[in-house]
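Here the complex is missing a single protein chain, while all its other protein chains stay put.
Labels for the chains are A, B and C, by order of writing; each one numbers its residues from 1.
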Amino acid sequence: MAVVTVERKPLTLWERTYLPNIAAGLATTFKRMVKPVETLEYPEVRPEIPKGYRGVPTLVYDPNGREKCVSCQLCEFVCPPKAIRITPGEIPTEDPNAHVEKRPQEFKIDMLRCIYCGMCQEVCPEEAIWLQQQYSMTGYTREEMVNDKKRLYELGGTLPDEHFKWDKKKAAEQAAAHGGAHH
Amino acid sequence: MFDFYFELPLWLRLVLQGTAVILVLFPLAAACSMAERKVSAWIQGRPGPNRTIAPFLTWIPGIQIFQKLGLFQLAADGGKFTFKEDPIPGHVNKFYFVLAPIASMIPALTTVAFVPFGAYFTQLADGTIQALPIALTNLDVGLLAVFALGSLGVYSLILAGWASNSKYPFLGGVRASAQLISYELSMTLSVLPVFLWVNAPGMPGTLSLFDVVQTQSQPGFWGGMWYVFLMPVSAFIFLVALFAETNRQPFDMPESEADLVGGFHTEYGAFKWSLFFVAEYAHMIVGSGIFCLLFLGGWNPLPWVPLQTVTDLIGITGNPLLSGLLAITLFLGKVGFFIFFFMWVRWTLPRFRYDQVMKLGWQKLLPLSIANLIVYALVIAWLETR
Amino acid sequence: MSDVLFHLFAIFTVACALGVVFNKNAVASALCLLLSLVGVAGLFVLLDAFLLAVLLVLVYAGAVVALFLFIIMLLDMQGGDRKKFTKATIFSSTLAGGLLVTGLVSFATRGQLETDPTVPVVGNTLRAYAEQLFTVYLLPVQIVGFLLLIAMLGVIVLSKKFEGLDDIK
Partner (left out) sequence: MSSLPLAALDGLFSVSLNAYLYLAAVLFAIGFFGVLLRKNTLVIYMCLELMLVASTVALVAFSRYNGVMDGNVFVFFILTVAAAEVAVGLAIIVALFRRRQTVQVEELNALKN
């Protein structure tokens, strides 16, 4: 590779006093000073959270109000700091969602351990756990910093769903049962 | 109206005047610390301290302006400094450790005595208007006295550094002594052309700061000219040396938060530390005041527009009180701009390394100021013999 | 009142001067010297020599003592004198000092000195000093200027590091 030597122009006497550069610097800082401030008055003015922000992990309902989590425990398994603890539970047969078979009995995320890596969201086959826009978790005790199932759903709310995979499965089963009777 | 005042004994009047000036200077120095925080914030695109407010005052309409300006933060800081626990580390030399911050206040407050803040006009019996200085003392050797007392300020820094008995403060103290001696030379030499000019034959032979301003408020092109136009190099050297003498960035070698933790005041806290702080700002105020008096026409509003033109225009020349107030306002306005300039420069220029500070002082500024002095001496001599 | 001020300043100056001599710590000695000089400046003011008072503070207190402190810190001396004074030293120096005081005081009292306190103040203006310095004392001024130049050169030479010289030790 050819080496190109760039001739550096020697500074003139006027430039060597650094006065022109000092004046330019003063002008820059002064311009900066008359511009409006760039910080937000935080508790009153909240920053605009961009889409895809990875905040606190939460659990979500689908638009029908069904818990999406099926307690497969993949997130618990993949979680690097082991912040997630899931107690799986059966869904009783009289429940309208009985065809999903399982849902978490208890779902705890220890926010003192969570590193906001988003792997739980990545791994979830049901798109049930989402890192949403909530970015500030505070509490007075260690216990307060552990989000249980109720709190996780409170934080998560309902997200739109395009797949309705369990409904489709139920419909398919029913159709199969029906069709089977016909054929 | 104020006759009763002039009937008081001299010593009582002096004490009252001195107290009044200190009572003005102290809050002014404290206000500078808040100004510093606000200006720093604005330059960095932040609003700065704007939340603190005394809860029992919130009902007053318009008080939010002071809240936004951080005035209550200032009061809170002052309260904190006063009432906070003030531990003395076990390894220090206690007597000198306590003495140092007190010693720092002495030159800071005494130099003010020699600075005239303004002038007022009185009508003499024969109808001529005479300007009189508003100052504690109008010494013939006023400027020298300010330099002399100001140069004592270095001892508090040396003492603090030495008494702290710890590496970084010690280095800060040593740096302070070397830096302040180095720059004092250029500073003193830089003002000599001004006094050569003022003391030229036909001019009042004096070192008084008031008379320097008076020579800048004459009618005519040469009479009304501010010395910053006449002697820009002098003004520049004086300004740079002033930055070095007040330990402001980019010459903050004694403090050097970057490399010496806090320099000479590393071991200090609470009230003692705040005394150093106030002393530094008081030095800044007095230094800017001297600069304004020497080079920026003191209390004259504009170059070639002396104060008396303005007072004549609005018809308060005969009123000592109003003309005096106007002069003080103009002067303090200029000083305020300089305080702002100090802060402005702080966030513009990078800090020097210590060897660069020494090199600049001895190898650049000192020869420059000597050359400047010689040139002006020759020019003034030539003008005289012409 | 100037009587009272004189006594105050005199006692202050002498006490601080004694502090210079008797302080074990060199830094404390230097600070005592500083205070003593301030006292002398006060005396100058009482004698209506304002310019000299200011110059004394500017040159001596501002620069010389600061230089002393700088050197003391640069050399980082622990304490002042390492060895205790011998009795002979103390005795002989006290004797010499006492003799000097006696001699000077007797000399000062014996002469017929003009002590008229109503002499008008002359020449506390800058102009008076300047006229004296640049007319009567012009040659001394130039000689002193030359001396300063030589001193500066001497200091620069002295503070250079000499290479290739072996230690005398």
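Quick notes
In this text, contacts are C-beta pairs under 8 Å (C-beta built on N, C-alpha and C of every residue); 3 or more make two chains touch, one makes a residue touch a chain.
Predicted model only: the values in this text are computed from it and were never measured.
Taking the whole complex into account, chain C touches the unshown chain at residues 1-3, 5-6, 10, 13-14, 17-18, 20-21, 26, 29-30, 33, 36-37, 40, 43-50, 52, 55-56, 59-60, 63-64, 67-68, 71-72, 74-75, 77, 80-83, 85, 89-90, 92-94, 96-98, 100-101, 104-105, 108-109, 113-125, 128-129, 132-133, 136-137, 140, 144, 147-148, 151-152, 154-155, 158-159, 161, 167-169.
FYI, only the chains that are shown with their structure count from here on.
A comparison of C-alpha centroids places B closest to the centre of the full protein. Each chain gets a centre from the mean of its Cα atoms; for chain A and chain B, those two points are 55 Å apart. With centres set at the average Cα position, the gap from chain A to chain C is 76 Å. Our note on geometry: chain B versus chain C, Cα centroid distance of 30 Å, whole angstroms. Multi-chain contact residues, meaning those touching two or more other chains, do not occur anywhere in chain B. Of all residues in chain A, those touching chain B in their complex are 22, 25-26, 28-30, 32-33, 35, 37-39, 41. For chain B in complex with chain A, the residues that touch the partner chain are 39, 41-47, 344-345, 347-349.
Every residue of chain B that touches chain C in the complex is listed here, in rising order: 96, 139-141, 144-145, 147-149, 151-152, 154-155, 158-159, 161-162, 170, 173-174, 177-178, 180-181, 184, 199, 205-207.
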